[in-house]
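The other protein chains are all here in position, but one chain of the complex has been omitted.
Entry: subunit A
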Amino acid sequence: MTTDRNVDPEPPEPNADSDRTLDSDRISDASAFLSALRLSDSFLPVGGYTASYGLEQYINEDRIEDGDDLRELIAAYLRRVVGPCETVALANAHAASAAGDLEALLAVDERLHAVTMPREFRESSTKAGAKLCELLAETDTKDGAEGSDETESDGSDLESAFADAVAADETPCHYPVAFGVVAQARGLSRREACLAHAHSFVTGLLGAAQRLGRFGHTEIQSALAALEPAITAVCERHVDDEPDAMVSFAPLAEIMGMRHERAGRRLFMS
């Protein structure tokens, strides 16, 4: 039943994974794998189903006629927004989290805020980010934290420090940034976290398209399958980018996002 792809030619050295950010591509343990599934699942209650990131407006303006148009558009989102912008933010948030560097983390969040132009894109992203932090702060109890809140909530725990900064309105809390923080804390490698996020972005947009545009379920799954190489490629390309490489260049998507604010029909928040 084992395929060649899954065979690990050389078992890892004991203690070789002391630094997860430099770890191999393999998902290192079941818990991290399940966290990746949980974080990329539309079941995660952070409002992802209310965001279309301009897609609703493309459909309002009859700019998407078939599955090919949809696939090409989402591939462009991957190349122009998810990769060079969100993946860079996520990867650097993950690195900052691994290093326990709150200042670097907040700088990543601020930069992503600055390069995300349409107001509704920022709102969808920051609302979901805040809800993710809020949710996990309530649901996920760290080992040994029970009954010792005082000692566990100090500044050394970056996830809780970030959640505190969010609660105090000190940082916008964009979703990819929050995602990087919580994914790192749950053992996902930086690359795995980027892949999980890019996958969930794509399924979110495909789901929005299906609800808005009468696409069949097999057509949507075909688009998802066809987009897999693009998901992998943009994550590979941008996972090691520095924060100052973060950039978004998708003028039409941004215009669609801005027109959506005053659209004749609005089923989505963005």
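The rule is simple: a contact is a pair of C-beta atoms (placed from the backbone, for glycine too) under 8 Å apart; a residue touches a chain by one contact, two chains touch by 3 or more; residues count from 1.
One rule holds for everything that comes next: contacts and distances are computed from a predicted model.
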Between "Hydrogenase", "Oxidoreductase", "Urease accessory protein UreG" or "Peptide ABC transporter permease", which matches the UniProt record of the unshown chain? "Urease accessory protein UreG"
Which residue of A:A130, A:V181 or A:M256 touches the chain not shown here: A:A130
Considering the complete complex, identify which of A:V46, A:L112 or A:A163 is in touch with the unshown chain. A:V46
Contact with the hidden chain (one of A:L102, A:A137, A:V177 or A:A208): A:A208
Which parts of subunit A are in contact with the chain that was left out? 43, 45-47, 49-52, 127-128, 130-131, 135, 208, 211-212, 262-269
